[in-house]
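One protein chain omitted, others in place.
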Amino acid sequence: MYSQKVMDHFTNPRNVGDIPDADGVGTVGNPICGDVMKLAIKVRGGRIVDAKFKTFGCGAAIATSSMVTEMVKGKTIEEALKISNKAVAEALDGLPANKLHCSNLAADALHKAIEDYRQRKQAESA
Amino acid sequence: MYSQKVMDHFTNPRNVGDIPDADGVGTVGNPICGDVMKLAIKVRGGRIVDAKFKTFGCGAAIATSSMVTEMVKGKTIEEALKISNKAVAEALDGLPANKLHCSNLAADALHKAIEDYRQRKQAESA
Amino acid sequence: MRRVYLDHAATTPVRPEVLDAMVPFFTEKFGNASSIHSFGREARTAVDESRDVVARALGADPAEIIFTSGGTESDNTAIKGVALANRKKGNHIITSAVEHHAVMDSCKSLEQLGFEITFVPVDGTGMVSPDDVRSAMRPDTILISIMHANNEVGTIQPIEEIAKVAREAGVYFHTDAVQSVGNLPVNVEQLGVDLLSLSGHKLYGPKGIGMLYVRKGVKISPYMHGGGQERGRRAGTENVAGIVGLAKAIELAVEEQGEYARRLARLRDMLIRGVMDRIPDVVLTGHPERRLPGNASFCFKFVEGESILLNLDLQGIAGSSGSACTSGSLEPSHVLLAMGLPHEVAHGSLRLTLGRDNTEEDVQYVLDTLPGIIERLRAMSPFGR
Partner (left out) sequence: MRRVYLDHAATTPVRPEVLDAMVPFFTEKFGNASSIHSFGREARTAVDESRDVVARALGADPAEIIFTSGGTESDNTAIKGVALANRKKGNHIITSAVEHHAVMDSCKSLEQLGFEITFVPVDGTGMVSPDDVRSAMRPDTILISIMHANNEVGTIQPIEEIAKVAREAGVYFHTDAVQSVGNLPVNVEQLGVDLLSLSGHKLYGPKGIGMLYVRKGVKISPYMHGGGQERGRRAGTENVAGIVGLAKAIELAVEEQGEYARRLARLRDMLIRGVMDRIPDVVLTGHPERRLPGNASFCFKFVEGESILLNLDLQGIAGSSGSACTSGSLEPSHVLLAMGLPHEVAHGSLRLTLGRDNTEEDVQYVLDTLPGIIERLRAMSPFGR
């Protein structure tokens, strides 16, 4: 059902946890739907230097969360914004058809975290 | 499906043929329905001394024809009239349920032959 | 006693290769294909691979294949499913007078729900005319269902031409190919059909498994309601062993079709010629040329079919008949009547259908046995000569 890469990220998820002094945090999903992802980023000089996640959800949800934290590290904010849910799924060698719509929210969580980071910066500079 | 007795009478039908100088002949059934029985009797002193049949029909039709000719031989006209289709079927150790209505006409043929015999006698004595 | 099975149109034995393919799925690989654990995935893989095999054999896409419980369910699903899903477009269905009961009675059951059915006639050889189908067409026609080859007399219908008529009018076209797969080339693109039924046990696969091909885009309601199996189009836990067996059987049948058909046609022609030569007052039923390679069917005047069958059976020969007695009804076969045969002749029908294991010796044995049986029965018949 799941690709080997999905199973790898599901079995050994990278970057699980919180960042206590995160620069941006994004949470997407809804426990009622069975998927919640919380993604925290640390930004230095316009680059994402760390990312961590916590996820309540199925195998696809956990694997995409893990994958997106890996993909985003070292990227600039602009580059990170270009990461789509589709790109995450592709990096995992694809997801089953019935998973493409529901559990594939990791990039959304990332974008929300970046939005949070920008709002905080704006608030600081204001 | 058929009892051994049915198969015996079907395989070795008794009294197949015509009686050239029959005293009564009865034909029942209809080629359109797939069953026609023709039964001829020879009567001496109020007793049926010979009976022969010709039948177009299924296994049950042939076996009941054969059986009724056996049953009737030696019987008086009155006794012969009491032979029913049910009695013929019973003498064969029963027939399959779906054969009870259609191919079980042998006693009817017998009764028709007797009717024919009586009419001929009436005509003679008239 | 010699046993000669000549009723392959009724059912066929499962081929050893097919049984071998099935057996592991009863006991070891017994998972439910909907389960996500390893037992389930094993079953899912087998179902997916089987679907690919079947699709490839018929020139279809795997997503167009729905597994069912047999030819009957495929026919019910095709006809009722299309009718109910397209009711807004119309309520008229065209079929033929010689369809299998699974098609005919599905159509009739729809009459009770307000649908109208036209049964196009056949000629004396059992053929449907594409022109008759065209004439029967109405603006509210939503489905045409004409079988590929007839199960009783073996007549092969001009499916490609009827498909053209259907396509020109934008009407869905279903064919019951239960009797043809393995005997004739069956490719959904070449035939031009939108839906196609087949059944496992007619092609050396197991009983209780079948398939319905549904062309992408065809609007069809599910017939069997329940779990979301077959992508929501046929509920019920997948019969994994049956599906694996069906796929193996179809694969082999399609692979060997040409050679199989040639072999059978030769035996059939020997059988038909032999019977016609040896026995008077006999009619060959069905089309003289456009007929299934294994089908030899006759009507013997002055005798009744069941009596012939019983006598043949006593000699070890298994055949079938369309007489009233064998159909369990009061009427002889609707197929024979639709071809214009009188009732009394139709009652004398005998169908002998050849298969893989039959030999020339089998045919010779029938030719040695049958004339005596017919003669004896005729001697017993009030119409006999």
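Should a chain be cited, it is by its letter among A, B and C, assigned in written order, with residues numbered from 1 in that chain.
Here is the rule we go by: a contact is a pair of C-beta atoms (placed from the backbone, for glycine too) under 8 Å apart; a residue touches a chain by one contact, two chains touch by 3 or more.
What you see is a predicted model, and the numbers here were worked out from it, not measured in a lab.
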| item | value |
| --- | --- |
| Residue, one of C:D131, C:E160, C:D277 or C:D313, that touches the chain absent here | C:D313 |
| Missing-partner contacts on chain C, residue numbers | 3, 5, 7, 10-14, 16, 19, 22-23, 26-28, 30-32, 34-40, 69-73, 75-76, 100-102, 105-106, 108-109, 113, 199, 201, 206-209, 224-228, 235-242, 306, 309-310, 312-313, 316-320, 326-329 |
| Missing-partner contacts on chain A, residue numbers | 2, 7, 10-11, 13, 16, 27, 31-38, 54-62, 98-99, 102-103 |
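We take it that only the chains that are shown with their structure count from here on.
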| item | value |
| --- | --- |
| Euclidean distance of C-alpha centroids - chain A vs chain B, Å | 92 |
| Euclidean distance of C-alpha centroids - chain B vs chain C, Å | 41 |
| Chain centre separation in whole Å, for chain C relative to chain A (CA means) | 56 |
